[in-house]
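Only a single protein chain was left out; the remaining protein chains are all shown in position.
And then chain A:
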Amino acid sequence: MAAPGPARLLRAAAASSRRWLFSSTSPAAGPRPGYGGAAAAGRTARPFSLSARAVLSSEDKITVHFINRDGDKLTAQGKPGDSLLDVVVDNNLDIDGFGACEGTLACSTCHLIFEDHIFEKLDAITDEEMDMLDLAYGLTETSRLGCQICLKKSMNDMTVRVPEAVADARQSVDMSKNS
């Protein structure tokens, strides 16, 4: 079962504190050691090389387009091996409620819908991921969990879609910039 190791979890949690649009305070405080650390304890780390970061040049980056629930296109980049959850968190992409369990296969909030030609080449799905997808909203034939999909060069420029959260798609109201 692919689960993130402590280092990645902490990074994800710390980064998630940055994406709060309504906060003007510094996100100095990271995750709560009590809970975030507990999730990481005892799990197997996925290969993750810190040294890879230093030698990355822009051509190693992989571009991903996300079609958000409101139809907006968000474009971001990540490194090979990054999960799509990493890409969302590291780039502060504004997708409501994405990655609630922080990549531990305990929810389905990072559910994404893939293009057919990409979906066909994704790594095999585990029973555990299927189990969580069963609870996802708007499940399709090409649905996967973003935390389980790691970037490959062949994915460059792919487009993934964030499914509608509720069955009756309501006109979303955003008054975050109006005051």
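Rule of thumb we're sticking to: a residue touches a chain if its C-beta (ideal position, glycine included) is under 8 Å from a C-beta of that chain, and two chains touch if they have at least 3 such contacts; residues count from 1.
To be clear about the criterion, contacts and distances are computed from a predicted model.
Visitor: Just to verify: the chain that's not displayed, which of "DNA sliding clamp PCNA", "NADPH:adrenodoxin oxidoreductase, mitochondrial", "NAD(P)-binding domain-containing protein" or "RNA polymerase II transcription factor B subunit 3" does UniProt list as its protein name?
Guide: Cross-referencing UniProt, the chain left out corresponds to "NADPH:adrenodoxin oxidoreductase, mitochondrial".
Visitor: Just checking the interface: what residues of chain A touch the absent partner chain?
Guide: 13, 16-17, 20-25, 27, 29, 31-39, 41-42, 96-97, 100-102, 104-109, 127-128, 130-132, 134-137, 139, 165-166, 170, 172-179
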